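Would you mind keeping the following structure in view while I ask a few things?
Note that this complex is displayed minus one protein chain, with the remaining chains in position.
The block that comes next holds chain A.
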Amino acid sequence: MASKSLYSPMLKKRDDFEDMLEERRTSSDLKYAFKCYTPVLYKGMPPCKTTLLKSMVLHSDQLRYVVRQVSKDTGTAPVAVQEEASAILEEMAHRLQLGPVRFFAFTLTKAFKTLFRSICVNEEGLQRLQQVVQEHPVVLLPSHRSYMDFLLMSVILYTYDLPLPVIAAGMDFMGMKILGEMLRMSGAFFIRRSFGGDRLYWAVFSEYVKTMVRNGMAPMEFFLEGTRSRTCKSLTPKLGLLNIVMEPFLKGEVFDVSLVPVSISYERILEEALYARELLGVPKPKESTSGLFKARKVLSEDYGSIHVYFGQPVSVRSLAQGRVDRSQFTMQPRHIPSKPSEDTQSFVNDVAYRLVCAQEENMVLRPWVLLASLLLQGMALEELTQQAVWLRGLVREFGAFLHWPDDKPPSEVVSDSLSLHVGLVRVADGRVWLLLEGAAAEGPGPATPEERLLDVAVQVLSCASYRNQALHVFVRPALLATAVHSASSGKKEEVFHTFSFLRNMLANEFILCPGDFEEACQQLVRSGALQVSQQEVTAMDRGQPTLSFLMAMLDPFLQGYQVVCRYLCEEASEGLTEKQFVPAVRNFTVKLLLQGNLRYSEVLSSDLQKNALAALLRLGAVRRVNGGQQVTLKVDKLMVNSLEDTLGGKLPTQKCVLARL
């Protein structure tokens, strides 16, 4: 893929950052909140009132068509259906107003100033955005690691006099009454989490979004990943909204649509421990206003810096060139909803992956990310600095966007980082220890071994969430390193097979694309770890540290998937339901950990477990059976078993069941 090189990190020249808070610390916040705000506009058109927007949606051919259909199918009077549509729209629609945005700008910057050392934004990215906003409808696609993301985005855009976006938000926020309304007034609109078969809901929702895109009323903003990533790893993208925003282009209603990936990296995430608990099965607290503010304690800590990188706008038109035959959309009236064709779906899917990759590539990595990666592999303090310096070289080689203060001695950088994350690590006896949560707290330690285990796991998962920020840099070479290690010979073809097997197996875990193999080869050859000829792939002696570091990084995942497989083969009962799956695997994992048969408490992460299940479902090793109330899982034990063996290196990949995949 020629265009791939555009995104190859090695070629990427990235912009510089400016600290947005700097000015805020020296001049009046009130003045800032009341500043004259005159954003540039799409084709110079004034933004349209939300009432007009609503009426456009309700009177659109699209909606009228579906209303008629629904009315015909259900026997409900068209007026009633139309009313229902109207109610859905009321529940959904944003009410963007400048006032509330000013309010948030005022209060949030005050909070930001105490929480963060800096909020760094690439101003060139904003300039590009400013340009493109005038020419095409724009879709902003930020990464999603924190609740704060979208308010942060709006505040930045307000600060830089850019048009305020309209943001697709989950309904969960609606639970917080006042806040929900405030968010609505600052541009959020609310979508129900699941409305699978509800034609009317879908019609209102998609028409609402398309009307805004078609008319360039405001930049549309949504999260490709669908939800906050609790692991800080990018999630596999959701395609629904992306499909909708591309449609006006595909159907010729606009000349182009610009997609702007935005990477928001937090040096320390506000929700850090919360996420770890969630992953471990402590149920997610309902998102309520009071809950959010109870975290007041959070507000008194130091969260380091935020980096926000507005990526290169991507033109849907140029992506679609030669990929999608747009004339296919000319054969029926455009207001009749139709399922996208297969080639369109695969196109949208590729675009989504590309954009997530673009987000990943512009994520700023802080030294702590490297330290966390090393710490999870066990490291002594003097060694840590030395290893960190080595790793710094490696990630730079791999093209990562690393912000390492080169003007300071490395040891200082390391100790600074450690001190920012005092909640996670402690230095004692010349070693760096992951801080056990229970041990840190006053009073008696946890009672049972299992509780102790979970406490460790919380720390490990928190730590892992930082390592995960660098995963996109390492995952390709790590897959290759593992493949070289476990392939039955050094034949390039063999290695490629093993690599492909792993990539396929882990496709729900990481953002991977075809073509990764060549890229990984290049990276490891460049770093001197491998030698690759036409036929052979050979590990170099001097590359051992690199290779073993990479393999160690991937190991918890491979082990985790094997645990899931083993559970399904050995323990799962016949009628295992989908609901029971995660708790059951967790129990099984706890057992293994306590027995000392498993090293990585990371395997307790429900994210990993769910991804493993998704992979098995995708590969057909497990099937979902809809049995009345519940969905049960039907396990093809032979296949699962063989997958487990292959993952464990016991079977050559070519012979395994997946050879055909």
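Just so it is clear, contacts are C-beta pairs under 8 Å (C-beta built on N, C-alpha and C of every residue); 3 or more make two chains touch, one makes a residue touch a chain; residues count from 1.
As a convention for this text, contacts and distances are computed from a predicted model.
*Asks:* Consult the UniProt record of the chain that does not appear here and report its protein name from "Geranylgeranyl transferase type-2 subunit alpha", "Alkylglycerone-phosphate synthase", "Vacuolar fusion protein MON1" or "NEDD8-conjugating enzyme UBC12".
*Replies:* UniProt lists the chain that is not shown as "Alkylglycerone-phosphate synthase".
*Asks:* Please pick, from A:Arg334, A:His485 or A:Lys637, the residue that touches the omitted chain in the full complex.
*Replies:* From the options A:Arg334, A:His485 or A:Lys637, the contact with the absent chain belongs to A:Arg334.
*Asks:* One chain isn't shown here. Among A:Arg192, A:Lys238 or A:Arg326, which residue touches it?
*Replies:* Considering all chains, including the one not shown, the answer is A:Arg326.
*Asks:* Using the definition of touch stated at the top, determine which of A:Pro78, A:Gly252, A:Pro514 or A:Gly528 touches the missing chain.
*Replies:* A:Gly252
*Asks:* Write the list of chain A residues that the hidden chain touches.
*Replies:* Within chain A, the residues touching the omitted chain are 252-253, 255, 325-327, 329-330, 333-334.
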